[in-house]
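One chain of protein is taken out of this complex; the other chains stay put.
Now for chain A:
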Amino acid sequence: MTVLAAKNITMQFGGLTAVDQFNLELQANELVGLIGPNGAGKTTIFNMLTGVYVPTSGEIILNDESIIKKTPHDIVRLGASRTFQNIRLFKDLTALENVKIAYHNFIDYNMIQGMFRTKKFWTEEKKAHEECVKLLDIFDMGEYADTLAKNLPYGQQRKLEIARALASEPKVLMLDEPAAGMNPAETAELMETIHFIRNKFDITVLLIEHDMKLVMGICERIIVVDYGKTIAEGTPDEILKNPEVIRAYLGN
């Protein structure tokens, strides 16, 4: 079953075509990598898929619904959430609050009920609290629940960002360079985490990554882009042998 499909999406900034006729089809429960040299247009593709940019032309379908011109928060509600290349946590809030904010759409009480703290407020807040603690526990971050996000170690901040993205219960999780700035041990742990959440939450994962070990290690399918165009697509082994890919990365 196709969860997310992009058909011929093109993004032009003035005269520059950043992404040209890009196609993508993500099946349920797939783990797909998106790689390419610097400036190839990977993050632009991400930004189109998550509603930050509106493609110049083309169509994006998420769960049988077009998401062109939808706002980022609508797309999150429809089931696609993301993390950022440079970590974007709510730094002055605790880890638990970070997750609770992303759980927002499942908490059901209005402003008046919240201000007067009716019974509904307490039951809903209790439910949210329990769910979010459970989510942190899955990431072994229960002990950090009351730590301010900015005081967490780097690896934990990355994990917290993934936990936050999962709190909105997505069907597709998009990770933008999750291993950036990590040492090999942390990267290995991250690989395990990504594998684990894919199976645990039964979701599709699309990730941009420069760390070849991580991409080749966990991705079932890899898409290589260069100058905004798909130049190769296939299993890690196929990609490694593909002459186009070698040329894009190493030159002629």
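Note that contacts are C-beta pairs under 8 Å (C-beta built on N, C-alpha and C of every residue); 3 or more make two chains touch, one makes a residue touch a chain; residues count from 1.
Operating definition for what follows: contacts and distances are computed from a predicted model.
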- Message: Leaving aside the chains you can see, what is the UniProt protein name of the one that's missing? Options: "TAT-variant-translocated molybdopterin oxidoreductase", "RNA polymerase sigma factor", "Porin domain-containing protein" or "Branched-chain amino acid ABC transporter permease".
- Response: "Branched-chain amino acid ABC transporter permease"
- Residue touching the undisplayed chain, where the options are A:23, A:71, A:183 or A:235: A:71
- Missing-chain contact among A:133, A:148 or A:188 belongs to A:148
- Of the residues A:61, A:101, A:188 or A:216, which one touches the chain left out of the display? A:101
- Even though one chain is not shown, chain A touches it at residues 50, 52, 71-73, 76-77, 81-82, 84, 88-93, 97, 100-102, 104-105, 107, 109, 111, 114-117, 121-122, 124-125, 128, 148, 150-151, 164-165, 167-168
